[in-house]
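Only a portion of the chains appears, each positioned as in the full assembly.
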Amino acid sequence: DEVTVFAAAAMKTALDRIAADFEAETGHDVTLVLAGSNLLARQIIQGAPADIFLSASAEWMDVVEAEGMIVPGTRADLLGNALVLVSGNPDSQPVRIGPRLDLPQLLDGGRLAMALVDSVPAGQYGKAALTSLGLWDGVADHVAQADNVRAALALVSTGEAPLGVVYATDAAADPGVSVMGTFPADSHPAITYPVALLTGSDDPADRAFLDALSAPAAQQVFRDQGFTLAP
Amino acid sequence: MSLSVSIAHSLGAFRLDVAFQAPPGVTALFGPSGAGKTTVVNAVAGLLTPDAGRIEVDGTILLDRRAGIDLPPHRRRAGYVFQDARLFPHLSVRQNLLYGRWFGRGDGPGLAEIVDLLGLGALLSRRPAALSGGEAQRVALGRALLSRPRLLLMDEPMAALDRARRSEILPWFERLRDVTRIPILYVSHSAEEVARLATTVVHLDRGRVAAQNLPLDKAPGVTLRATLRDYRANVAHLDTPAGPISISAHAPPLALRLRIDAATVLVALSPPEGLLGTTVIPAVIEDVRNDLLHLRAGQALLLARRPPGPLPATGTAVHAVLTAPPRILPE
Amino acid sequence: MPPDWLSPEEWQAVALSLKVSGWAVLCSLPLGVLTAHALARWRFPGRQALNMLVHLPLILPPVVTGYLLLLAFGRQGAIGQWLEPLGVVFAFRWTGAALAAAVMAFPLMVRAIRLSIEAVDPRLEQAAATLGASRPWVFLTVTLPLILPGVLAGSVLAFAKAMGEFGATITFVSNIPGQTQTLPSAIYTRLQVPGAEAQAGRLVLVAIGVSMAALLLSEWLARAAARRVGA
């Protein structure tokens, strides 16, 4: 049987592996459709042939749920993530991220790369964290907003921006940047990756893959990529 | 078949306002550069819709502004040879020639005949860009003829042709005129061409018809009506208001107008004798105007060029010597 | 190029992009020629509105165009709901990708063809009319052959654009491997996860190669056409 998974693009590496294992085990076919969560959510609402939605933001899962397109009781927070401060300079010293962090001095006139702070989840979390730490006002004018985390990361790894705020998972995978510190988990709303089965997709294969996503083997793959497991 | 044109049109400061009838045969549009000849021809072809007027060919109304009739060009069946050749650059000479055939009906000359007449044999597979100016114009001529039009429009079709080619094509036009009897509107600057071809001459000047059916060319001369008295041994003996005139002809001429150019008339004080191939007509000097002698001969007036040197007084009896046979004009 | 240079999924994306772009150009060409002719030669009320409509996909951010397509041609869309009973479905199908590519490429195609039409000497068309050709015949036998270089230029521009089109496509038909994942979507997906840049680079090379071939072919055809006219 076919399982079509609409998933946030950043999860590609992990999902590729999990899907391959699942196919080998069950003989089902898994199709991974990867794009921005907002885009996928809108398409699901417009009738896209998706069985499972794995979103990088609770907000967009809420929208899908509000449209009544989620099989009740199947939504769960699958994963979590952490927010880190990265630098393009390999020799940069680790810092403690807290209210006393002198970000402007670290930036030294450069830009702080983030995802879009009002619309893309990673940016929203980052802004929330900086705000709660009282750092936002000091850097607001120096933020360069990319349209997604990867683009923000690219700004740092190409040396365009000295520092960036990105997910731990992305930072870990990019050899061009080094992590200077992790934002305290309580400085921003919990970063969650909700998953749900979509209405009209209630066949056994779909449920099997949904279950496989939270099976220990899959969890190990996610952990290898730097995700935390949802509480 | 005949063509009747009556149109008015404004182009910038230029005002065209002409009306004329073109009987079967060749109607020459004659006049100085900028007189409006091309504009008239365009209106007949339907490429220009005049501000007002009416155009009719042989009972078919092509245009009647008042009645709201304006036949599109492709339904007028007017074969048009343009002042510039306007060949289709993407088609070979052969395809250009046959273009009108895709749409044309009716009878007409065949490709082989036209190719032969216009000497296009070696050019058939060429593109227009590889033709000389005269070659291009000949192809344009052939293309129009092959489209089997019910009306031919020719805007200086032979200006780019050399004399040899012209004199080859002229007789063929004459035949076309006499055989097919489709009206031909012919713009030309060559008095010779017009004299030979035209049944009717419409003189245009600054957008008006200055004269119609008047002397054929700007070269001075007169036209006489003539009646055939006798035809023997290839010589036609004609009676004219100026007296009897004999001309050689391959067949008894049916046409009954003679054109005598002033340039072909000499004036002799005594009857000249032994002048081979001339016709001598007794006359009286009536006037000298514009370098021309006006001679009264019988009931007719003849014109001769003013000779250099002193002239006899008006009233002197002289002899008009026609140094070339008069041309026969179609009626 | 060894066949395992790209994964089967990637080869699929290449093949799909070729199919999508080819059909997009082929199907929109007649409409493009007609529109260009109308804009160049006809005078009718609403001409400027048509002109505007044609240019719209150029002006709007591609995502907006994609979203509008989704709203119009989605299964629940204003037009889509009427087409579905007729068996014509665009949403989340390769046909939709072709539609998106065609719409995005349309302004380029029309402009090129329109410029060529405006350059045709109307006196040649007049000559054809006096030889008995009605308007459609004049167009077919004189105008069309003379604008062939422009039609070619428009087609290759449209093809190149279709090969590169991403924003509207992914928004309209998503990013379903084997069905709607075109070359640009595949490249995008690989750019979203760390470490896949090399893979993305390979796909970029393939995209360049394909379009280069199309470009060379069109130049060659245009030269052949010019030779036919010039000598």
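The chains carry the letters A, B and C, assigned in the order they are written, with residues numbered from 1 in each.
Just so it is clear, a contact is a pair of C-beta atoms (placed from the backbone, for glycine too) under 8 Å apart; a residue touches a chain by one contact, two chains touch by 3 or more.
In this text the structure is predicted, and so the values were computed from the model without any measurement.
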Exercise. Copy numbers per chain label across the whole complex?
Worked result: A x1, B x2, C x2
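One rule holds for everything that comes next: only the chains that are shown with their structure count from here on.
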For this session: Quick one: how many steps at least from subunit A to subunit B, stepping chain to touching chain?
Result: 2
For this session: Average the C-alpha coordinates of each chain, average all protein C-alpha coordinates together, and give the chain whose average is closest to the overall one.
Result: C
Seminar exercise, completed: Between the Cα centroids of subunit A and subunit C the separation in whole angstrom comes to 35
Exercise. Just curious, how far off is subunit C from subunit B if you go by their C-alpha centres, in Å?
Worked result: 57
Problem set entry | Contacts with 2+ other chains: residues of subunit C | none
Problem set entry | Residue numbers on subunit A that touch subunit C, as the complex places them | 4, 6, 9-10, 12-13, 31-35, 39-40, 42-43, 46-49, 148, 150, 153, 170, 172-174
Problem set entry | Parts of subunit C lying in touch with subunit B, wherever the complex brings them together | 123-124, 126-135, 137-138, 141-142, 145-146, 228-231
For this session: Provide the residue numbers of subunit B that touch subunit C in the complex, in ascending order.
Result: 45-47, 72-80, 82, 84, 86, 88-91, 99-100, 102-104, 127, 129-130, 143-144, 147, 153
